[in-house]
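For this depiction, one protein chain was excluded, whereas all remaining protein chains were kept in their positions.
A and B are the chain letters, set down in written order, and residue numbers restart from 1 in every chain.
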Amino acid sequence: MKFRKSEILFFALRNTKLRIGVFIVALFAFLAIFGPYFAKYEPQDFAGPGYNPPSGEYWLGTTTFGRDVFSQFVYGLRSTFLVGFVGGSIATFIGLFVGFLSGYKGGLADELLMMFTNIVLVIPTMALLIILAAYLKYRGVFLESVFIGFTAWPWTARAVRSQTLSLKTREFVNLARITGMKPLKIIVVEILPNMLSYVFMVFILQFGGAILTAATLDFIGLGPTQGISLGLMMQQAVLWNAIQLGMWWWAVPPGIAITAIVGAMYFMNTGLDEVFNPKLREM
Amino acid sequence: MGKYLRRKIIIYLLTFFFAVTIDWVIPRFMPGDPIRTLLSRAAMRTEAMDLLYNYYNKVFSLDLPLWKQYVNFWFSLFKGDLGTSVYLFPSPVFEVIKRAVPYDILLLVPAILLSWIAGNKFGAFAARKKRLDNTILPIWYVITATPYMWLGILLAWVFGVVLGIFPISGAYSFSMSPSLSWEFIWDYLKHWILPFGSLFIVQLGGWAIGMRNMIIYELESEYSRYMEAMGAPAKLIRKYAFRNAVLPQITGLALQLGVIVAGALATEVVFSYPGIGYLLLQGILNGDYFLIQGCFLFIILGVLIANFFIDIIYVIVDPRVRRGMSGETA
Partner (left out) sequence: MALKIKDLRIYYQTLRGDVKAVDGISFQVKDGEIMGLAGESGCGKSTLSNALILLKPPMKYISGEVFLNDKKLPIDNYEAMRANRFRGVSIIPQYAMNALNPIRKLKQIISDLLEHHGESFVKMRDMIEERLKLVELDEKVLDLYPIELSGGMNQRMVMVISTLLNPSLLLADEITSALDVSSQKAVSKMIVEFRDRKIVRSVIFVTHDISILYQVADSIMIMYTGKQVERAPTETIVKNPLHPYTKLLISSLPEVGIKYSQAPLKGIPGRPPELLNPPEGCRFKDRCPVASEKCDEEPPLVEIEPGHQVACWKVGAIDD
C-alpha cells in the first residue's frame, strides 16, 4: 500500500473519529502541560478546609486532608501522560524489534523468540508487576513506565511478526531481492514504509494500555512512592472512604480523565485504520 | 493436534518455571541484604519473625551458595508449604488462600463467561445494522477504556451511596456468617452484584468490539460472497460468519485472562471483597512475604490452567488445528 502523502492527509483531516479523538487527547494534554501553571497549590500542600465540594475557590474541591483536588488532578495528568508515552514507546519498540526479527529471520530464531514471547504473554502482567514492584523500595514514575513497557510488548510482537511475514512474501520485496538489493536496504526502503502506518496505530494502543495498567498499579498501591497520579488519587479516595462520605469530586474526575483519554485513543486508532485502509472508508 | 497440545504444555511448564524463578530472583537480588530488608518490612511479631527468619535463611541467605538457595526455594514449594501468614498469623497461607478462592471463582467465572457470550452476540448483531453500529460502537469503546476500579467506584457511588440499594463492601454483611441458607445467599448476592457488574460491563465492550470487527471481516470474505451469489439467505451467511468469527474470540479470551485478573484485583480492592486480590493488597501493605508469594503462585497457576482449558476447547472447535493445518493462532 503505497500512498501519496497528500491523500493520507486528506482523509485524515476528514475522518470524524480521528478528529474527535485528537481533540479530546489534545484537550487533556493541554491541561497536563499548562494546568499546573493555573493551579494555586502543589498537590500535597495544605490548601484549606477539607471535605469541600467544588467551588470557585477550589475548582475540584478538597480532599479529606484539605488538599486541592484540581492541583492533584493536573499534576496527576502529567504523570499519566508520561507513563503512557514512555511505557508505550518501550513496549512498541520491543514488540517491533522482536516481531520483526522473528518474522524476517524465520527458522530457529523465530521459534525461540516466539516461545519467549508466548511465555511472557501468558504470565499475567499484573502478577509480575506486583512482584517486581512489591520488592522495590523506591519507585518513580519513570521506573513504573519501564516495567510496564517491558511486560506489555508480546501482543505487538506477534502482530508485527505476521505483518512482516505477509510483507516478506510480497512481490515487490522479492523483486528487490532479485535485483540484488542488500537486506538492510530492503528492510528500510521496501518493508518499513508499508508498516509505518501500522506501527503508529500500535503505538497508540500501547499508549492507552500503559495508562490503564499504570492506573491500576497505582490504585493497588504499587505506583510511584512519590508524586501524584490519577490512579493514586483514586487509591487515596477509596482508602479514605470518599465514596461513603459522598466526596465524589475526589474519586470520580481522575477516572473520567483516564476513560476519556484512553477512549479517545481507541477512537483515533479506528479512525487511523480507516485512513490507511481504503477499503474501510465510507464512500 | 498432538503436536499443538504438546507445544502448549511445554510453554506452560516453561512459563511456570520462569515465573517461579522470577519470584525468587527479585527479592533475592534487591539492593542490600535481602533478609534484613524483608524482615524490616514485616509487621512486628516475634513468633512470625522467627519463622520468617528460618525460611529466609534457607532461601536468601548470603552464606549459602546461590544454587542451593534456589533449590531450597523449589523444595519448599513442592512440599506444598506456602508458609505461615504474617498478616493473619498464625494461619498457614494455604488456608488463607483456600478461603479466598471460592469468592474469586464465584465472581470471575460468571463475569468472564457471561460478558464473553453477551459481548459476542451483541457485537455480531451490531455488525448487521449500520445505523446501530454507528451509535453503539463509540459506547463500547468508552466502556472498554474504563479502568475496572473506576467503574467499581462509580457503581459503588451511584448504587451504594446515592441510591443506597446495594452494599459496597465485603462479600456479606458483618452480622452474617457463611451458610447455605436463603438468607445468606440473598445477602451474598446483594454484595456480589456491584463487583460483578463492573467486571462484566468493562469486558463486554471489548468482546463486542472484537466480534463486530471479526464479523465484518468474515462477511467480506470470498466464501461469503460465493454463498451470496448462490442465492443463500442472509441468515445462512451470517451463521457461517459467526461460527468462523468465534474462533479468534476464543483465542482472545486466553489472551485477556491476565488483564482480567488485574481488573479483578482492582475491583476487589474497591469493594473490600475478600478474594485473592484483596489478600494480595493486605500482604503488600503488611510486608507479608509468604502471603504475597502464595497469591502470586496461585494466580499464575490459575491462569495457566485456564489457558490450557481454553486451548483444549479451541482444538475441539477448530478443525484446522485438528488436522495439523494451522500455524500458531493461540
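The criterion applied here is as follows: a residue touches a chain if its C-beta (ideal position, glycine included) is under 8 Å from a C-beta of that chain, and two chains touch if they have at least 3 such contacts.
These numbers come from a predicted model, not from an experiment.
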{"item": "Candidates B:17, B:226 or B:309 - the one touching the absent chain", "value": "B:226"}
{"item": "Interface residues of chain B (partner: the chain not displayed)", "value": "221-223, 225-233, 236, 240, 243-244, 247, 318-320, 323, 325"}
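Operating definition for what follows: only the chains that are shown with their structure count from here on.
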{"item": "Chain A partner contacts - residues on chain B that touch it in the complex", "value": "11-12, 14-15, 18-19, 22-23, 26-27, 30, 37, 138, 141-142, 144-151, 153-154, 156-157, 160-161, 168, 255, 257-259, 261-263, 265-266, 269-270, 277, 280-281, 284-285, 292, 296, 299-300, 303-304, 307, 328"}
{"item": "Touching residues on chain A, where the partner in the complex is chain B", "value": "114-115, 118-119, 121-128, 130-132, 134-137, 155, 208, 212-213, 215-216, 219-222, 231, 234, 237-238, 243-244, 246, 248, 251-252, 254-255, 258-259, 262-263, 265-267, 270"}
